[in-house]
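The other protein chains are all here in position, but one chain of the complex has been omitted.
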Amino acid sequence: MERLHLSVWPPALQTGQYQPESDIFRLSRDWLSVQEVVDSVSSSRCGAVSVFIGTTFTILLFLRGRKVIGLQYEAYEAMVQSELSRLAAALRARWPSLLHVCIHHRLGWVKVGEASVVMAISSPHRQDGQEAIQHAVTLLKASVPIWKKEVYDTQESSWKENSECSWSQRGGASD
Amino acid sequence: MERLHLSVWPPALQTGQYQPESDIFRLSRDWLSVQEVVDSVSSSRCGAVSVFIGTTFTILLFLRGRKVIGLQYEAYEAMVQSELSRLAAALRARWPSLLHVCIHHRLGWVKVGEASVVMAISSPHRQDGQEAIQHAVTLLKASVPIWKKEVYDTQESSWKENSECSWSQRGGASD
Amino acid sequence: MEKLSLPQVTVLYFARSAELTGLREEELVAVPTPISSGDLWALLLRKQPRLEALQSRVVLAVRRQYVAIGNQQLSLQDGDEVAVVPPLSGG
Partner (left out) sequence: MEKLSLPQVTVLYFARSAELTGLREEELVAVPTPISSGDLWALLLRKQPRLEALQSRVVLAVRRQYVAIGNQQLSLQDGDEVAVVPPLSGG
(Lines give C-alpha, C1' and ligand atoms only; values in the text may rest on other atoms or scores of the structure.)
Protein backbone atom coordinates (compact mmCIF):
# COMPACT_ATOMS: atom_id res chain seq x y z
CA MET A 1 0.00 0.00 0.00
CA GLU A 2 1.31 3.41 -0.93
CA ARG A 3 0.69 6.15 1.55
CA LEU A 4 1.08 8.74 -1.09
CA HIS A 5 -0.71 11.76 0.10
CA LEU A 6 -1.03 13.16 3.52
CA SER A 7 -1.73 16.81 3.86
CA VAL A 8 -3.04 18.92 6.67
CA TRP A 9 -5.72 21.52 6.16
CA PRO A 10 -5.66 24.36 6.93
CA PRO A 11 -1.90 24.56 6.55
CA ALA A 12 -1.39 26.60 9.70
CA LEU A 13 -1.96 24.50 12.81
CA GLN A 14 -4.50 25.84 15.24
CA THR A 15 -3.71 25.83 18.90
CA GLY A 16 -6.18 24.59 21.47
CA GLN A 17 -7.61 21.35 22.67
CA TYR A 18 -8.82 20.06 19.32
CA GLN A 19 -6.87 18.70 16.41
CA PRO A 20 -6.87 20.74 13.23
CA GLU A 21 -9.08 19.56 10.45
CA SER A 22 -7.14 17.23 8.24
CA ASP A 23 -7.62 15.73 4.83
CA ILE A 24 -6.20 12.32 4.20
CA PHE A 25 -5.84 11.02 0.67
CA ARG A 26 -4.53 7.65 -0.25
CA LEU A 27 -4.04 5.73 -3.47
CA SER A 28 -3.97 2.05 -2.66
CA ARG A 29 -3.30 -1.17 -4.54
CA ASP A 30 -5.04 -3.15 -1.79
CA TRP A 31 -8.62 -3.71 -0.69
CA LEU A 32 -10.08 -0.55 0.85
CA SER A 33 -11.23 -0.66 4.46
CA VAL A 34 -14.40 1.31 5.03
CA GLN A 35 -13.77 1.15 8.77
CA GLU A 36 -10.32 2.67 8.36
CA VAL A 37 -11.67 5.56 6.30
CA VAL A 38 -14.45 6.16 8.82
CA ASP A 39 -11.99 6.04 11.71
CA SER A 40 -9.78 8.60 9.93
CA VAL A 41 -12.51 11.21 10.06
CA SER A 42 -13.97 10.45 13.48
CA SER A 43 -13.39 12.81 16.37
CA SER A 44 -15.15 13.81 19.54
CA ARG A 45 -16.37 16.91 17.73
CA CYS A 46 -18.22 15.09 15.05
CA GLY A 47 -21.90 14.32 15.15
CA ALA A 48 -22.17 12.83 11.69
CA VAL A 49 -20.01 10.88 9.31
CA SER A 50 -21.18 10.68 5.72
CA VAL A 51 -19.63 8.02 3.56
CA PHE A 52 -19.67 7.16 -0.10
CA ILE A 53 -18.46 3.87 -1.51
CA GLY A 54 -18.14 3.34 -5.24
CA THR A 55 -18.11 -0.25 -6.50
CA THR A 56 -18.11 -2.00 -9.83
CA PHE A 57 -21.46 -1.81 -11.53
CA THR A 58 -21.83 -4.80 -13.78
CA ILE A 59 -25.43 -5.49 -14.70
CA LEU A 60 -25.55 -3.32 -17.82
CA LEU A 61 -22.40 -4.95 -19.09
CA PHE A 62 -23.84 -8.41 -18.67
CA LEU A 63 -26.65 -7.25 -20.89
CA ARG A 64 -24.21 -6.34 -23.65
CA GLY A 65 -23.31 -10.02 -23.80
CA ARG A 66 -19.89 -9.93 -22.23
CA LYS A 67 -18.91 -10.11 -18.62
CA VAL A 68 -16.70 -7.67 -16.76
CA ILE A 69 -14.04 -9.58 -14.87
CA GLY A 70 -12.42 -6.55 -13.31
CA LEU A 71 -11.19 -3.02 -13.62
CA GLN A 72 -7.71 -1.69 -14.18
CA TYR A 73 -7.07 1.74 -12.62
CA GLU A 74 -4.23 4.13 -13.23
CA ALA A 75 -3.53 7.67 -12.05
CA TYR A 76 -1.37 10.71 -12.61
CA GLU A 77 -0.34 10.32 -9.01
CA ALA A 78 1.40 13.63 -8.37
CA MET A 79 -1.52 15.53 -9.85
CA VAL A 80 -4.06 13.45 -7.91
CA GLN A 81 -2.55 14.97 -4.80
CA SER A 82 -2.90 18.56 -5.98
CA GLU A 83 -6.41 18.02 -7.37
CA LEU A 84 -7.61 16.38 -4.17
CA SER A 85 -6.23 19.27 -2.13
CA ARG A 86 -8.08 21.63 -4.44
CA LEU A 87 -11.22 19.49 -4.04
CA ALA A 88 -11.01 19.62 -0.25
CA ALA A 89 -10.47 23.38 -0.35
CA ALA A 90 -13.57 23.77 -2.53
CA LEU A 91 -15.62 21.72 -0.08
CA ARG A 92 -14.40 23.75 2.90
CA ALA A 93 -15.11 27.01 1.12
CA ARG A 94 -18.72 25.95 0.59
CA TRP A 95 -19.27 24.08 3.90
CA PRO A 96 -16.94 25.73 6.45
CA SER A 97 -18.14 23.45 9.25
CA LEU A 98 -16.60 20.30 7.78
CA LEU A 99 -14.17 18.61 10.13
CA HIS A 100 -12.30 15.84 8.35
CA VAL A 101 -12.22 14.59 4.79
CA CYS A 102 -10.73 11.22 3.89
CA ILE A 103 -10.57 9.68 0.41
CA HIS A 104 -9.02 6.31 -0.40
CA HIS A 105 -8.96 5.30 -4.07
CA ARG A 106 -7.84 2.04 -5.62
CA LEU A 107 -5.12 1.74 -8.27
CA GLY A 108 -4.22 -1.28 -10.36
CA TRP A 109 -6.43 -4.34 -10.66
CA VAL A 110 -9.81 -4.24 -8.91
CA LYS A 111 -12.04 -7.29 -8.92
CA VAL A 112 -15.75 -7.00 -9.59
CA GLY A 113 -17.61 -6.22 -6.39
CA GLU A 114 -14.69 -4.55 -4.63
CA ALA A 115 -14.86 -0.87 -3.74
CA SER A 116 -12.82 1.40 -5.99
CA VAL A 117 -13.30 4.49 -3.85
CA VAL A 118 -14.28 5.12 -0.26
CA MET A 119 -14.70 8.63 1.03
CA ALA A 120 -15.87 9.96 4.36
CA ILE A 121 -16.58 13.42 5.68
CA SER A 122 -17.26 14.28 9.30
CA SER A 123 -19.21 17.31 10.38
CA PRO A 124 -20.96 18.52 13.53
CA HIS A 125 -24.30 18.46 11.73
CA ARG A 126 -25.32 15.91 9.18
CA GLN A 127 -26.78 18.21 6.55
CA ASP A 128 -23.42 19.80 5.73
CA GLY A 129 -21.62 16.49 5.54
CA GLN A 130 -24.25 14.84 3.39
CA GLU A 131 -24.37 17.70 0.91
CA ALA A 132 -20.58 17.91 0.87
CA ILE A 133 -20.08 14.24 0.12
CA GLN A 134 -22.40 14.38 -2.87
CA HIS A 135 -20.44 17.31 -4.20
CA ALA A 136 -17.14 15.59 -3.40
CA VAL A 137 -18.03 12.58 -5.56
CA THR A 138 -19.00 14.85 -8.44
CA LEU A 139 -15.76 16.83 -8.14
CA LEU A 140 -13.66 13.68 -7.91
CA LYS A 141 -15.20 12.26 -11.06
CA ALA A 142 -14.91 15.59 -12.85
CA SER A 143 -11.37 16.60 -11.98
CA VAL A 144 -9.10 14.01 -10.34
CA PRO A 145 -6.75 12.43 -12.91
CA ILE A 146 -7.61 8.76 -12.49
CA TRP A 147 -8.67 6.39 -15.28
CA LYS A 148 -10.28 2.99 -15.35
CA LYS A 149 -10.48 0.35 -17.99
CA GLU A 150 -13.09 -2.38 -17.86
CA VAL A 151 -11.67 -5.79 -18.67
CA TYR A 152 -14.04 -8.43 -20.08
CA ASP A 153 -14.07 -12.21 -20.20
CA THR A 154 -13.68 -11.89 -23.98
CA GLN A 155 -10.18 -10.41 -23.36
CA GLU A 156 -11.47 -7.09 -24.69
CA SER A 157 -11.23 -3.96 -22.58
CA SER A 158 -12.64 -0.48 -22.68
CA TRP A 159 -11.59 2.83 -21.15
CA LYS A 160 -14.48 4.40 -19.30
CA GLU A 161 -15.39 8.10 -19.31
CA ASN A 162 -17.13 9.90 -16.47
CA SER A 163 -20.08 11.96 -17.60
CA GLU A 164 -18.97 14.51 -14.97
CA CYS A 165 -15.71 15.11 -16.88
CA SER A 166 -16.16 18.15 -19.09
CA TRP A 167 -14.05 16.78 -21.95
CA SER A 168 -15.67 13.34 -22.14
CA GLN A 169 -18.37 12.35 -24.57
CA ARG A 170 -21.15 12.23 -22.01
CA GLY A 171 -21.38 8.69 -20.75
CA GLY A 172 -19.71 7.16 -23.81
CA ALA A 173 -17.04 4.49 -23.51
CA SER A 174 -14.16 4.37 -25.97
CA ASP A 175 -13.44 0.87 -27.21
CA MET B 1 -26.72 -8.83 19.98
CA GLU B 2 -30.39 -9.05 19.15
CA ARG B 3 -31.23 -9.75 15.55
CA LEU B 4 -34.64 -8.30 15.98
CA HIS B 5 -35.79 -7.32 12.61
CA LEU B 6 -35.24 -8.98 9.31
CA SER B 7 -37.72 -8.30 6.60
CA VAL B 8 -37.60 -8.78 2.89
CA TRP B 9 -38.76 -6.13 0.46
CA PRO B 10 -40.71 -6.48 -1.74
CA PRO B 11 -42.56 -9.27 0.07
CA ALA B 12 -42.93 -11.43 -3.03
CA LEU B 13 -39.62 -12.97 -4.07
CA GLN B 14 -38.56 -12.30 -7.62
CA THR B 15 -37.23 -15.11 -9.71
CA GLY B 16 -34.10 -14.78 -11.76
CA GLN B 17 -30.41 -14.43 -11.25
CA TYR B 18 -30.51 -11.53 -8.81
CA GLN B 19 -31.54 -11.47 -5.20
CA PRO B 20 -34.60 -9.45 -4.31
CA GLU B 21 -34.04 -6.13 -2.68
CA SER B 22 -33.97 -6.55 1.06
CA ASP B 23 -34.10 -4.27 4.04
CA ILE B 24 -32.24 -5.31 7.12
CA PHE B 25 -32.90 -3.62 10.44
CA ARG B 26 -31.14 -4.42 13.63
CA LEU B 27 -31.22 -3.05 17.17
CA SER B 28 -27.96 -3.91 18.83
CA ARG B 29 -26.49 -3.60 22.32
CA ASP B 30 -22.99 -4.00 20.88
CA TRP B 31 -20.59 -1.84 18.90
CA LEU B 32 -21.83 -1.32 15.33
CA SER B 33 -19.69 -2.55 12.47
CA VAL B 34 -19.71 -0.17 9.52
CA GLN B 35 -18.21 -2.90 7.37
CA GLU B 36 -21.01 -5.30 8.24
CA VAL B 37 -23.68 -2.74 7.34
CA VAL B 38 -21.92 -1.96 4.06
CA ASP B 39 -21.56 -5.66 3.25
CA SER B 40 -25.29 -6.15 3.90
CA VAL B 41 -26.21 -3.81 1.07
CA SER B 42 -23.52 -4.75 -1.43
CA SER B 43 -24.36 -6.74 -4.53
CA SER B 44 -23.07 -7.13 -8.03
CA ARG B 45 -25.85 -4.83 -9.19
CA CYS B 46 -24.81 -1.89 -7.11
CA GLY B 47 -22.64 0.94 -8.33
CA ALA B 48 -22.85 3.07 -5.23
CA VAL B 49 -23.21 2.60 -1.51
CA SER B 50 -24.14 5.64 0.53
CA VAL B 51 -23.58 5.46 4.25
CA PHE B 52 -24.48 7.59 7.22
CA ILE B 53 -22.97 7.17 10.65
CA GLY B 54 -24.31 9.08 13.64
CA THR B 55 -22.01 9.49 16.63
CA THR B 56 -22.07 11.29 19.92
CA PHE B 57 -21.61 15.00 19.50
CA THR B 58 -20.06 16.38 22.65
CA ILE B 59 -18.42 19.71 22.12
CA LEU B 60 -21.44 21.90 22.88
CA LEU B 61 -22.04 20.00 26.08
CA PHE B 62 -18.50 20.58 27.24
CA LEU B 63 -19.22 24.24 26.80
CA ARG B 64 -22.18 24.03 29.18
CA GLY B 65 -19.70 23.09 31.86
CA ARG B 66 -20.47 19.43 32.21
CA LYS B 67 -19.14 16.49 30.34
CA VAL B 68 -21.18 13.82 28.61
CA ILE B 69 -19.91 10.40 29.63
CA GLY B 70 -22.31 8.45 27.47
CA LEU B 71 -25.78 7.94 26.11
CA GLN B 72 -28.52 5.60 27.21
CA TYR B 73 -30.82 4.46 24.41
CA GLU B 74 -34.18 2.75 24.63
CA ALA B 75 -36.77 1.80 22.03
CA TYR B 76 -40.32 0.66 21.55
CA GLU B 77 -38.87 -2.33 19.79
CA ALA B 78 -41.94 -3.83 18.16
CA MET B 79 -42.91 -0.45 16.76
CA VAL B 80 -39.36 0.26 15.57
CA GLN B 81 -39.83 -2.67 13.24
CA SER B 82 -43.06 -1.38 11.74
CA GLU B 83 -41.81 2.20 11.46
CA LEU B 84 -38.57 1.12 9.75
CA SER B 85 -40.56 -0.95 7.26
CA ARG B 86 -42.70 2.10 6.61
CA LEU B 87 -39.54 4.21 6.25
CA ALA B 88 -38.07 1.79 3.70
CA ALA B 89 -41.34 1.74 1.77
CA ALA B 90 -41.34 5.54 1.66
CA LEU B 91 -37.78 5.56 0.31
CA ARG B 92 -38.60 2.99 -2.36
CA ALA B 93 -41.70 4.89 -3.42
CA ARG B 94 -39.59 8.00 -4.00
CA TRP B 95 -36.44 6.31 -5.36
CA PRO B 96 -37.59 3.09 -7.05
CA SER B 97 -34.05 2.19 -8.12
CA LEU B 98 -32.79 1.57 -4.57
CA LEU B 99 -31.41 -1.91 -4.10
CA HIS B 100 -30.74 -2.59 -0.43
CA VAL B 101 -31.33 -0.65 2.75
CA CYS B 102 -29.65 -1.59 6.02
CA ILE B 103 -30.01 0.21 9.34
CA HIS B 104 -28.30 -0.83 12.57
CA HIS B 105 -29.13 1.21 15.69
CA ARG B 106 -27.68 0.95 19.16
CA LEU B 107 -29.71 0.32 22.31
CA GLY B 108 -28.60 0.58 25.92
CA TRP B 109 -25.37 2.26 26.99
CA VAL B 110 -23.29 3.93 24.26
CA LYS B 111 -19.95 5.47 25.12
CA VAL B 112 -18.95 8.86 23.78
CA GLY B 113 -17.41 8.52 20.34
CA GLU B 114 -19.17 5.28 19.43
CA ALA B 115 -21.64 5.22 16.56
CA SER B 116 -25.28 5.10 17.61
CA VAL B 117 -26.62 4.49 14.13
CA VAL B 118 -25.13 3.20 10.88
CA MET B 119 -27.20 3.06 7.75
CA ALA B 120 -26.32 2.15 4.20
CA ILE B 121 -28.23 2.22 0.94
CA SER B 122 -27.05 0.68 -2.31
CA SER B 123 -28.21 1.86 -5.70
CA PRO B 124 -27.09 1.49 -9.32
CA HIS B 125 -26.47 5.23 -9.53
CA ARG B 126 -25.13 7.35 -6.75
CA GLN B 127 -27.53 10.27 -6.98
CA ASP B 128 -30.53 8.20 -5.88
CA GLY B 129 -28.70 6.60 -3.00
CA GLN B 130 -27.24 9.85 -1.74
CA GLU B 131 -30.56 11.64 -1.80
CA ALA B 132 -32.30 8.65 -0.24
CA ILE B 133 -29.89 8.40 2.66
CA GLN B 134 -30.38 12.04 3.59
CA HIS B 135 -34.11 11.49 3.62
CA ALA B 136 -33.71 8.23 5.54
CA VAL B 137 -31.89 9.97 8.39
CA THR B 138 -34.58 12.64 8.56
CA LEU B 139 -37.35 10.04 8.61
CA LEU B 140 -35.59 7.97 11.24
CA LYS B 141 -35.20 10.95 13.55
CA ALA B 142 -38.78 12.05 12.89
CA SER B 143 -40.64 8.80 13.25
CA VAL B 144 -38.80 5.80 14.67
CA PRO B 145 -39.63 5.31 18.38
CA ILE B 146 -36.15 5.41 19.90
CA TRP B 147 -35.05 7.70 22.73
CA LYS B 148 -31.70 8.75 24.10
CA LYS B 149 -30.67 10.25 27.38
CA GLU B 150 -27.36 12.04 27.78
CA VAL B 151 -25.58 11.08 30.98
CA TYR B 152 -23.11 13.60 32.47
CA ASP B 153 -20.13 13.37 34.78
CA THR B 154 -22.21 15.33 37.31
CA GLN B 155 -24.57 12.29 37.54
CA GLU B 156 -27.26 14.37 35.89
CA SER B 157 -28.93 13.20 32.72
CA SER B 158 -31.18 14.69 30.10
CA TRP B 159 -33.58 13.22 27.54
CA LYS B 160 -32.85 14.57 24.09
CA GLU B 161 -35.42 15.63 21.51
CA ASN B 162 -34.90 15.51 17.75
CA SER B 163 -35.83 18.71 15.99
CA GLU B 164 -37.16 16.46 13.18
CA CYS B 165 -39.82 15.04 15.55
CA SER B 166 -43.04 17.00 15.04
CA TRP B 167 -44.08 16.88 18.70
CA SER B 168 -40.73 17.98 20.16
CA GLN B 169 -39.90 21.50 21.22
CA ARG B 170 -37.56 22.19 18.33
CA GLY B 171 -34.07 21.30 19.46
CA GLY B 172 -34.86 21.65 23.18
CA ALA B 173 -33.66 19.12 25.71
CA SER B 174 -35.83 18.22 28.69
CA ASP B 175 -33.88 18.06 31.93
CA MET C 1 -73.90 -0.49 19.27
CA GLU C 2 -72.39 -0.38 22.76
CA LYS C 3 -70.36 -3.25 24.05
CA LEU C 4 -71.41 -4.67 27.37
CA SER C 5 -67.88 -4.92 28.80
CA LEU C 6 -65.38 -2.08 28.44
CA PRO C 7 -61.93 -3.10 27.17
CA GLN C 8 -58.77 -3.44 29.19
CA VAL C 9 -55.67 -2.05 27.44
CA THR C 10 -51.94 -2.27 28.17
CA VAL C 11 -50.26 1.11 28.56
CA LEU C 12 -46.53 1.25 27.74
CA TYR C 13 -44.27 4.00 29.05
CA PHE C 14 -40.98 4.97 27.44
CA ALA C 15 -38.11 7.33 28.16
CA ARG C 16 -39.24 10.29 30.27
CA SER C 17 -42.75 8.94 30.69
CA ALA C 18 -41.29 5.77 32.24
CA GLU C 19 -39.24 7.92 34.61
CA LEU C 20 -42.24 10.06 35.57
CA THR C 21 -44.51 7.10 36.29
CA GLY C 22 -41.84 4.76 37.59
CA LEU C 23 -43.40 2.11 35.37
CA ARG C 24 -42.63 0.39 32.06
CA GLU C 25 -46.23 -0.72 31.62
CA GLU C 26 -49.55 -1.06 33.39
CA GLU C 27 -53.07 -2.25 32.66
CA LEU C 28 -55.87 0.25 32.21
CA VAL C 29 -59.27 -1.36 32.85
CA ALA C 30 -62.73 -0.43 31.70
CA VAL C 31 -61.70 2.16 29.14
CA PRO C 32 -64.75 3.74 27.45
CA THR C 33 -64.77 3.15 23.68
CA PRO C 34 -64.93 4.79 21.25
CA ILE C 35 -62.91 7.49 22.95
CA SER C 36 -61.09 10.52 21.57
CA SER C 37 -57.30 10.50 21.91
CA GLY C 38 -57.64 13.65 24.03
CA ASP C 39 -60.00 11.90 26.45
CA LEU C 40 -57.70 8.87 26.58
CA TRP C 41 -54.80 11.14 27.51
CA ALA C 42 -56.96 12.78 30.20
CA LEU C 43 -57.68 9.29 31.57
CA LEU C 44 -53.96 8.53 31.67
CA LEU C 45 -53.25 11.85 33.41
CA ARG C 46 -55.83 11.04 36.07
CA LYS C 47 -54.03 7.75 36.72
CA GLN C 48 -50.51 9.21 36.43
CA PRO C 49 -50.65 12.93 37.25
CA ARG C 50 -46.88 13.36 36.82
CA LEU C 51 -47.31 12.79 33.07
CA GLU C 52 -48.57 16.39 33.08
CA ALA C 53 -44.89 17.37 32.67
CA LEU C 54 -45.06 16.03 29.09
CA GLN C 55 -48.19 18.01 28.22
CA SER C 56 -48.23 19.38 24.66
CA ARG C 57 -45.14 17.48 23.59
CA VAL C 58 -46.27 13.93 23.65
CA VAL C 59 -48.28 11.67 21.35
CA LEU C 60 -49.81 8.25 21.84
CA ALA C 61 -49.27 5.13 19.81
CA VAL C 62 -52.33 2.91 19.59
CA ARG C 63 -51.74 -0.55 18.20
CA ARG C 64 -48.28 0.77 17.10
CA GLN C 65 -49.67 3.69 15.12
CA TYR C 66 -49.01 7.27 16.19
CA VAL C 67 -52.07 9.24 17.28
CA ALA C 68 -51.88 12.94 18.12
CA ILE C 69 -53.71 13.96 21.28
CA GLY C 70 -56.90 15.61 20.07
CA ASN C 71 -60.28 14.78 18.62
CA GLN C 72 -59.42 11.58 16.75
CA GLN C 73 -61.86 8.83 17.77
CA LEU C 74 -60.29 5.53 18.78
CA SER C 75 -62.06 2.18 18.90
CA LEU C 76 -60.24 0.19 21.56
CA GLN C 77 -60.36 -3.55 21.95
CA ASP C 78 -59.40 -5.81 24.80
CA GLY C 79 -55.63 -6.31 24.88
CA ASP C 80 -54.78 -3.27 22.76
CA GLU C 81 -51.37 -1.69 23.26
CA VAL C 82 -51.34 2.04 23.98
CA ALA C 83 -47.95 3.72 24.30
CA VAL C 84 -47.05 7.11 25.71
CA VAL C 85 -44.50 8.54 23.27
CA PRO C 86 -42.33 11.47 24.40
CA PRO C 87 -40.41 13.38 21.71
CA LEU C 88 -38.19 11.00 19.76
CA SER C 89 -34.42 11.18 19.93
CA GLY C 90 -33.16 8.24 17.91
CA GLY C 91 -30.27 8.51 15.48
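Chains: A, B and C, in written order; residue numbering restarts at 1 for each.
By our rule, a contact is a pair of C-beta atoms (placed from the backbone, for glycine too) under 8 Å apart; a residue touches a chain by one contact, two chains touch by 3 or more.
Please read these numbers as outputs of a predicted model, since none were measured by experiment.
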Contact list for the unshown chain, restricted to visible chains: A
Option from A:31, A:109 or A:159 whose C-beta touches the chain left out: A:159
Residue touching the undisplayed chain, where the options are A:37, A:51 or A:144: A:144
Residues belonging to subunit A that touch the chain removed from view: 54, 73-76, 78-79, 82, 105, 116-117, 137, 140-149, 159-162, 165, 167-169, 174
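Rule of thumb we're sticking to: only the chains that are shown with their structure count from here on.
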By mean Cα position, the chain sitting nearest the middle: B
Geometric centre distance via CA averages, subunit B-subunit A, whole Å: 24
Euclidean distance of C-alpha centroids - subunit B vs subunit C, Å: 26
Separation of subunit A from subunit C, taking each centre as the mean of its C-alpha atoms, in whole Å: 50
Interface hub residues of subunit B, defined as touching at least two other chains: 54, 137
Multi-partner residues of subunit C (each touching 2 or more other chains): none
